[in-house]
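Only a single protein chain was left out; the remaining protein chains are all shown in position.
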Amino acid sequence: MTKHFEVEQRDGKARLGKLILSRNLKTPCIINIEDIGDTEKLPIIDAGSVWKQGKHIFENQYLNQLRQKVSENNLIILPHQNYPYNVPDKAVSNATGNYDIETSGATGSVFHPGKKVKNSDLYIMEGGGGLENNARQFFNALKGLKEEIPHDTAVYVPNIALPENLAMLIYLGADVFDYTRATISAYNDIYLTSSGKFYLYNITELPCRCDACTSVTVDDLKLMDAENRGIILEEHNKNMLDSELSLVREKIRKGYLREYVEGQCRTQPWLTALLRIADFDQCYLEEQFPTTRTVQLTANTSESLNRPEITRFAERVQNRYTPPKKDILLLLPCSARKPYSTSNSHQKFIDTLGQYRKYVHELVLTSPLGIVPRELELTYPAAHYDIAVTGHWDADEVEWVTDCLVNYLSKNKYSCVVAHVEGAYQKVCDLAARKLGIDIVYTCESDVTSKESLEVLKDTIKNLAYERTQPKPMSKHNLMRAIADYQFGKGAGNILVPDDAVIKAPYPKHQVYLNKEQIATLVPHHGTLSLTARGAELLIPHDNYVVKIGSFVPKGSILAPGIQEADVSIRPGDEVLISGENAIGVGRALMSGREMEKSTRGIAITLRHVKKT
Amino acid sequence: MTKHFEVEQRDGKARLGKLILSRNLKTPCIINIEDIGDTEKLPIIDAGSVWKQGKHIFENQYLNQLRQKVSENNLIILPHQNYPYNVPDKAVSNATGNYDIETSGATGSVFHPGKKVKNSDLYIMEGGGGLENNARQFFNALKGLKEEIPHDTAVYVPNIALPENLAMLIYLGADVFDYTRATISAYNDIYLTSSGKFYLYNITELPCRCDACTSVTVDDLKLMDAENRGIILEEHNKNMLDSELSLVREKIRKGYLREYVEGQCRTQPWLTALLRIADFDQCYLEEQFPTTRTVQLTANTSESLNRPEITRFAERVQNRYTPPKKDILLLLPCSARKPYSTSNSHQKFIDTLGQYRKYVHELVLTSPLGIVPRELELTYPAAHYDIAVTGHWDADEVEWVTDCLVNYLSKNKYSCVVAHVEGAYQKVCDLAARKLGIDIVYTCESDVTSKESLEVLKDTIKNLAYERTQPKPMSKHNLMRAIADYQFGKGAGNILVPDDAVIKAPYPKHQVYLNKEQIATLVPHHGTLSLTARGAELLIPHDNYVVKIGSFVPKGSILAPGIQEADVSIRPGDEVLISGENAIGVGRALMSGREMEKSTRGIAITLRHVKKT
Amino acid sequence: MPLNQIISEIRNRQRIKPSAPDVPTAVWTGYDNHKGKRIDTLTIIFKTSGCWWGNQGGCSMCGYVYDSSQNPPSYEDLKSQLQKAMEKASSLEEFMVKIYTSGSFLDENEVSTDVLKYILQALNQDKRVLKVVAETRPEFVTDDTIVKCRNMLKDTEFEIAIGLETSSDIIRRDSINKGFKFSDFIKAAQIAEENDVTTKAYLLLKPPFITEGTAIDDMEQSIDDIVPYANNISINLCNVQKGTFVEWMWQKGQYRPPWLYSIVDVLKKSKQKHPETIITSDPVGAGSKRGPHNCYKCDQDIANAVRRFSITQNINDLDFKGQTCGCFQLWKKVVKLDEYTYGAFIVDRMMQ
Partner (left out) sequence: MPLNQIISEIRNRQRIKPSAPDVPTAVWTGYDNHKGKRIDTLTIIFKTSGCWWGNQGGCSMCGYVYDSSQNPPSYEDLKSQLQKAMEKASSLEEFMVKIYTSGSFLDENEVSTDVLKYILQALNQDKRVLKVVAETRPEFVTDDTIVKCRNMLKDTEFEIAIGLETSSDIIRRDSINKGFKFSDFIKAAQIAEENDVTTKAYLLLKPPFITEGTAIDDMEQSIDDIVPYANNISINLCNVQKGTFVEWMWQKGQYRPPWLYSIVDVLKKSKQKHPETIITSDPVGAGSKRGPHNCYKCDQDIANAVRRFSITQNINDLDFKGQTCGCFQLWKKVVKLDEYTYGAFIVDRMMQ
């Protein structure tokens, strides 16, 4: 498909890439659309609007002539007859400009939902800027576009970019923008900042230190003639866009765009609505959200509860995780220090339980993650989140954690549920108990680490233990199986960690050996398993997270075109199993499974181990 | 008290002012503390630390010598023996440097909780910067400081200001900062932005267009020697602080700082925690939050539910508002267009009700405001809020609106409650009905404006009306009384709008006349009453919102020192009644009542009408 | 007809107020250019059963369909309408009569032959009437109808006015939904000429979906194209009429009426190219949100200049102080940039 666009780095739907043209454009980028046609300045030309040029551009000959004038490396925007988004599809599909026309080299197409998608390197979201302030329509339009076009093509949203909305638009997957709003705002005396717009005549100082702003005082600026004032304001507005763009790119590089967007979207209600609407959609963002990050997850807004990592963690605990066979459940509060078991409070709980610990299954209640089984406390994002500490849970947090607990307890039965909790945690337990019609034994009234509370905890578990046969100690095997199931789906644990497997090295650096051959290692930083080639070989028949390649032996990395099939559940950051005619192996996915299958450029997987077969 | 600090504009706790020194410092400001002692550059000198200088600075003589060296208009920071905030008060109060020392002219004092407050123009929050990341302690420390010192003095929080936190610190009431963190960060290779810190060696482009950043590429910068690199980074970091400061000042001028802070605080969990903690405090912010604004209230985060205007509105509806005597309550959904009655949907409701409208009392359910009686739909912020529209209410919104409705219905009894609502609104009604054990009649299933729904609404009310005697039409008197009560407290309505008052001019520009004399006018833009001098005269005995002045006849405005007593319930923006020996009048408060009483500088009230007595 | 369905839907949602059938929709007097001189005019908008095309959808910008009578006015009603209209001309000495019906005066189903004859005879008998202009769609311009009119009016000058809107068939079809082609117009103009009837063409500046710059170019091109056929060209500036598709787009923030600088630009350039052709424009609604406007500050200045030029045909009248208004720079940027907005046209935006 495309030879002219490549994605180099991803952070969810956002991406860093480049348009490979006579001069490369690093994306996300803002183009000076005024320069269009002047290929020295901008390697893009527009074959023109049917509205303007009439019928003659229908002819392929015209387009061929245009292509002869410019090199294959200049992107030609194919002839278009533009409508705003709201014009009914039927009207658009009956319009004159509905013709089939193609050219070699780099092309851009204006995308209208329902119209046939042409092979292009760049797609223009028709009427994009017209949907500002209409979050629902904008999201539907962008999602509709992204679903129709190949992953490895760029998306241009015209006449919309402002410093205030750029981060959100990039977060949702747009790549190319223009300075049109910046320029038009300037000549309307509107001074743009990333925290909103100011009418020049309403401000008394310039809240910026760019070249344009330091060249003049606000009072002088107000007194200037319109042309010169416009020039300075335009320069400032463009600087602000550029500066915001650089910032967003840095946030993508850090893997921190979501956090930025959660704050930045407060400049305009429609941007906040976009964040929420995109989160309500179950798939759009999740498919490309990474399963591990090198940075902390900062859960700093009510919307953090709905971010893909959080809902995905809860979903996997519910559907992939199998608890060990114990019939006493102990609910514990979370701790600021992660993993929880290294915290002061959990150390005290563990010390208190002592030899009785093996009788209980431990589940930690926490906002925003919901519930974290002890075995998964290392696994991203369970050990990687940071919150605003106020000691208060709001209604949404209580509801969310309660739902997680209720779901878990509906599926997993215990003869006794003990809760060593206070405050909001207790409220959650009460609500869950009421919903399920079960009893929960509470072991403290207020301070969970007070001597009295710990005493009650110990006595309670001790008494329960007396009635029971002594279970096996909390096994390293169970821990590793739980993580394997979480990571690769139910059943993976039993394959990778059979009863005769040997677990070496102390927690948390466990290694799994089978017949003296290493299978997997627990990577403490992410709490996930890293497989050996032998591990991959064992797990491939399980048929999850498998990437099928052709008859070559890959080295270092696998490019997208080398991939024949990829499991749709693969997410960036996942450990994936490579299965080919001549090799098997294991590596880290840089893109989602669907993207691997559909892309024609870019590194899909960085390899860790390969074995010729 | 102070002759050297004056507040000129307020936005909640935030304020624009000036330190009146040999060179005026406009606050909020950031001082270059390195320049301290060089009064040409910074009109502040430091009498020194007891730790450093030992006993000799105990002597007043030393301070007097210092004062002789610099003019009265240079601010001397009195001798201090600094401790971090966490050192127990007892330790500090037993320290050597506990002495009583004063000087004439402008002074600054380091404030430690529990230590005697000296008369000063500027107070330094001891250990301020050491409380970064500890929201609870920081808030308590700042609140403790602000409660002890006079309103019209400046607060300096040392070694804390960063572009990311400046808005929040100013929002909470701090006025003076320094560049210390900016400088130290620079020499640590930390690149500051208003959306967080970057380690220079982790970034690949400079997300800023300031002089410093445009003078160099990021790669060159990385290769520079430490001294030159530090100089450039320091310049950038200072530029970012300056730029953020200007932005915050503009937000204050617009009255829009709260909205900005709600987004900006997401850069760091401790800032989000500060927002929440300050909102949990019932008084700290509310006392200085204005009762009307010229801008929309944007409710764009879950924290918007807790902002002072929202909780205040709910509190007044609960405690000040008296509903008309009708025994059918009609609950309606809110509308995007404000005031609600001008919206398409409400127009339809009103048309549908027709002649039966007079039988019902209308109450609008809305997030974030809770409940809005029809009579108050014009009153700030009922007609002045903007939200992110997604069609979804989260658990907190449902809980909040339900609580408001339950409180209202617990206090005000109806024989029948009809709800013409759907979706989240219906959920709220269900929850409230269950809590109260009452029945609610629903008149629609889904679309509230569908023909069928409107039909059911009409029939329902019609049937209820048949059983009842015809009430008086919805009276203009009731409307005006409701607003008067909301604004001036229960009982004000009966005083200002007795039965024999005449209401002139069409809605919403009603005017109240009594004995042919004008008493009050409804100001449609804010939905509040503006009184005439006669109106003030009538209301003064009610003893709310009264400001007592001395024996002069004020003109144009009243300065704080002219005020003898002021009702503590007065907020900026309130209509206040002026009562003096020689004059009565009415005006608009620019500060809170407590601030009026305690301040020695600044305009307290802009007058509208004055009458000699 | 791509837009017809959506236009019909919008039409069906619009409430129409009933009105008396014996009163014309509107009547007013004014001035126009007649053979290089200023002449008084009497404009009559007859209330008829309405435009056949408009009644089944019609043009995207046209709100005149709501001016029609809900029950077809009778012969007597229309006589009464003419009588009431002529009263407005009682003080005029010599004038031109401009007849509109919100449809086609030559459409028999709208204006019966009896009514047509009555009106034209009456006007012919009034010796103060120098010229009659009647608006019609081109499909009603046939040898038959034209000869009929010519016969009634005798030596009174007669001109047919056709809302061609643009010479671009694509714009007329896909944006305006006009329902005829440029060739239909040419045919009508030729029939008229053969019968000593002159033709006036109405053009439309900036129908929906057309960028500011394309709109300007379209007008210039259209004038070039129709000069051989029309003696008289009048450019309407698209405005936002109630109950139209254009209004629907405008309410969604996706349509902006043309800038007044744009009409000035069109008039200047085209008049220079075609000094012999009368090119006029009446900037109806100028300076309002729904009408053509610049920044609202300079609008009246410019609208007045356009009106003046329409009478004098002197392009010096188009040079005016308003051109130095600050918004001129903005307009230049809009013309340049709107071309590349790909359906997200540059509109006036509120500060938010």
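Per-chain residue numbering starts at 1, and chain names A, B and C are given in the order in which the chains are listed.
Please note the rule applied: contacts are C-beta pairs under 8 Å (C-beta built on N, C-alpha and C of every residue); 3 or more make two chains touch, one makes a residue touch a chain.
Owing to the predicted nature of the structure, the values given are computational and were not obtained by experimental measurement.
The absent chain, not drawn in this view, touches the displayed chains B throughout the complex.
Only one residue in the set B:Lys197, B:Lys358 or B:Arg588 touches the chain that does not appear here, and it is B:Lys197. For the chain missing from the display, the contacting residue among B:Ile33, B:Leu75 or B:Leu206 is B:Ile33, taking the whole complex into account.
Within the full complex, the residue among B:Gly230, B:Pro498, B:Pro524 or B:Pro561 touching the omitted chain is B:Gly230.
Touching the chain that is not shown, out of B:Leu63, B:Ile76 or B:Val92: B:Val92 (per the contact rule at the top).
Listed by residue number, the positions of chain B touching the unshown chain are 33-34, 36, 46, 49-52, 54-55, 80-88, 90-97, 110, 124-133, 158-160, 178, 180, 183-184, 187-188, 190, 196-197, 199, 225-227, 229-230, 268.
The criterion applied here is as follows: only the chains that are shown with their structure count from here on.
In whole angstrom, the spacing between the mean C-alpha positions of chain B and chain C is 55. Chain B has its Cα centroid 36 Å from the Cα centroid of chain A. Multi-chain contact residues of chain A (touching two or more other chains) are listed as 196.
Residues of chain C in contact with two or more other chains: none.
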